[in-house]
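In this view, the complex is presented without one of its protein chains, the others remaining in place.
Per-chain residue numbering starts at 1, and chain names A and B are given in the order in which the chains are listed.
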Amino acid sequence: MSGYIVRRLIALLPVLLIVATVGFFLIYLTPGDPASVMLGPDATTEDVENLRHLMGLDRPLIVQILRWYGRTLRGDLGYSIFLQRPVVQAIFERLQPTVMLTLMSLIVAVLIGIPTGVVAAVRRNTWVDQAAMGVALLGVSMPSFWFGLNLILVFSVYLGLFPVAGYVPLAESVSGAFRSLVLPAVTLGFGASALIARMTRSSMLEVLGQDYIRTARAKGNLERIVVYHHALRNAMIPTLTVVGLAMGGLLAGAIVTETVFALPGVGRLVISSVMRRDYPVVQGVLMFVAGSYVFVNLLIDVLYVYLDPRIKYA
Amino acid sequence: MRYLPGRAVALAVVLALVLIPLMPTAAQQPRRGGALRIAHIGEPPTLDQHWTTAAITGHIMYHVNEGLFAVNRKFEPKPVLVDKWTLSPDRMTYTFTLRKGVKFHNGKEMTSEDVKASLERWGRIATRGRGLFANVVSVSNPDALTVVMKLREPYALLPLDLGWVGQSAVIFPKEVIDEAGTGMVKRFISTGPYRFVEHLPDRHIRLDRFEGYAARTEDPDGATGRKHAYFDSIYIIPVPDAAVRIAGVKRGEFHFAETIPPDEYDRLRTDPDLVPFITETASWLTAVFNNRSPLMGNRKIRQAFQAALDQEAVMRAAYGNPRFWRIDPGLMPKEHYLWTDAGKEFVNQKNPERARQLLAEAGYKGEPIRWITTMEYVAYGTAAQVVKPMLERAGFVVDLQVVDWATLVARRARPELWDVFSTAFSFVADPVLLLSLQPTWPGWYDNRDMNAMMTLMRRHSDPKVRHDLWKRMQKLWYEDAGTIKFGDYFVLHLFRKELKGYVNIPTHVWWNSWLDAR
Partner (left out) sequence: MSEGIVTTGALPAYQARSTGAWAAVVRGLRRSRSTAIGGCIALAILTIAVLAPVFAPYDPMEIEVPRRLLGPSVTHPFGTDNMGRDILSRVIFGARISLVVGIFVVFCAATAGITLGLTAGYSDRLDRYIMRVMDGLMAFPSTLLAIALMAALGARLSNVIIALSIVYTPNVARVVRSITLVVREQDYVQAAQALGARDSRILSRHILPNCLPPVIVQGTFIFAQSVLAEAALSFLGVGLPPYIPSWGTVITTGRMFMQTAPWITIFPGVAILVTVLGLNLLGDGLRDLADPRLRGRLGQ
């Protein structure tokens, strides 16, 4: 088992190298530079050139990429041009809202997705099935920013139930943090729930057709026990994969959602850094997010073993 | 219909009930305390006021930083950190005596050393500072409270330059400047009524009252006179979405929202808790021509562009409600003493035939006009989209390139990449500060007659002489079609009724404002 994990970790290295290279070239190709953003609209060309030189942006490509590799290898993600602090620090400062948002969205997604999927599977091909899957599909079919803006209008502006934007850190107020995340989590989680519902339904259908379920039924077990004890447990394995994949989707969705709800998370950090060309931050976040995504998937593969005794990693 | 006495009485009662709360009462006493929460459009690129020309940095840091001068409601420079000042008869030597006992936020007393270091740094890195310092021979500090600036040529507007809000010549302690080296300052320390506490990017910037503030005694006037920090703290919170800013003010999460779409005005006006505030100073929406490009370097093509425009349609599409914009030929706003309508025949011509004819004379053969614009500032992109069909009607071929602001700013620096770009100019107190007339600024409008008149403009202080000169400059500018001014616009801000004493000249003045107990 531990040998397997070590091998998987080693296999991550080339992936991260590719991420780093792709990240570097994307940034390098992007027109615009931090100097002109920093100096503001009224600066002259000469001022911008001076600052570019000061920032080392006029160095040759090969020098820049070698420096970037060198730093990254040492685990140093660089120093933010605009935030005046190390990139790692900048990311960690923004981690809380993003992690909280992702977790709460995941909870929302699971709370909606799994019951919907189970109900749909148990009553398959009835109107219940179609309605349940229809609602789930509705979630995945909406543009999240559009849904989010509408939620703000209805629940914050007209009904006044939740704050319109911003985030209260956990340290300041736990209930405040949750209140500020309810709408974003619903925005994001509703979309992800469709994926989970769909996977739960299809793996439930598959499991319910298996011999041991028939056996369980034949033994006269209550249908409820058959469904929830025997079937659901086994149906959870593929669902778990999807939860893992959904995490990636949630992180991607968080970029949009954080922008809509003005949450000071990693997603917003990367958008504003792209906009003002804070290269080290964009590269750092790319590395960080890609790394954690890969890591979460590794974690899920390991979790499999505990859920499904049939899987063995040599 | 006849009025019955009873009805009249009832009307009087109703009127009294309605009007009494509206009348100013003696209870308009400033209240000390509380935290002001401001929803701003985004994050400042840096908090170092010397470095950036970005307005947002000034909005925030002008509460922390102070300069030798500032401007009042009439945009006249008045001393702030300076106590007395003299100008030698040849208008070449300025001597400033600093106020005694002014403390920096770190407790240190401000001296001429700090001022000299600050001015020299500003003259080295600020765009406007470098322009000014080209004419400065030396800055010296003969004693702890005296600073002397010697000029190369007579210049009448130095206090205005030093007191202007944009990329302001604010004073930092010398050690902060030394520490910064060639980079940005690492600590934000000056002498203002609020001190910088923290910047949590995308969360807030926090300023606290500076208890050791040395206020002037004159009555407040614009950014000059007595400053009083009534709030314990000011939070500036970045909220990029305008709808969210509005909703936040409505719900009382913020007291102030910076820049609201003008189309919201009528709706917000009916809300008794809110004050929609229209700025009094005009900015202008423009399209800048690249005078170094083969196309726009051709005067006839520029004139054709000018002739094709329906500027009302542009301004209306961009700003909606006519309260928020006006078509005005003056390059200096109507409120300014130098205002003139010279060249008005070139404004809002709506004449595609003339444009077509000018294009033919120019020998234009349908080369695409590369126009870079952005939707990050919606009005810029909207104007460009509206103008495009106007130009096409006159025979232009337009290649509209919508990019983000960072790309636009980078691209405009390279004359080979563009022909026109969208931007806006904020109000400036004097034509010598007008960017579009400066040959160094992207667009590179470089007319020998214009430059000669500009030199005279810098030299003279007599209003009559300057006005005559300015009329000729503006006329030439229109004949030459150096840059397009679509029109003046006014920005809408929104705040809650309990915010009192807010002033918007020359910029946001949140010192001296306070929150009424609700």
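Here are some notes:
The criterion applied here is as follows: contacts are C-beta pairs under 8 Å (C-beta built on N, C-alpha and C of every residue); 3 or more make two chains touch, one makes a residue touch a chain.
These numbers come from a predicted model, not from an experiment.
Among A:49, A:76 or A:206, only A:206 touches the chain left out of the display.
When the omitted chain is restored, the residue from B:242, B:391 or B:505 that touches it is B:242. From the set B:316, B:460 or B:500, the residue in touch with the chain omitted from the display is B:316, counting the whole complex. The chain omitted from view is touched by exactly one of A:65, A:88, A:103 or A:140, namely A:140.
Touching residues on subunit A toward the chain that is not drawn are 14-19, 22-23, 26-27, 29-31, 124-125, 130, 133-134, 137-147, 149-150, 153, 157, 187-188, 190-192, 194-195, 198-199, 202, 205-206, 209, 238, 241-242, 245-246, 248-253, 255-256, 259, 270-271, 274-275, 282, 285-286, 289-291, 293-294.
Although one chain is not displayed, its contacts with subunit B can still be listed: residues 241-243, 246, 261, 263-264, 267, 313, 316-317, 320, 375-376, 378, 381-382, 385-386, 388-389, 400-404, 407.
One rule holds in what follows: only the chains that are shown with their structure count from here on.
Once the centre of each chain is set as its mean CA position, subunit A and subunit B turn out to be 40 Å apart. Across the complex, subunit A is touched by residues 42-43, 45-46, 51-55, 57, 125, 127-128, 130, 166-167, 182-184, 186, 200-203, 237-241, 243-244, 247-248, 250-251, 253, 376, 403-411, 413, 423, 435, 438, 440-442 of subunit B. Interface residues of subunit A facing subunit B in the complex, by the touch rule stated above, are 31-34, 36-49, 54, 82-84, 90, 93-94, 149, 152-153, 156-157, 160, 163-167, 259-262, 264, 268-269, 272, 275-277.
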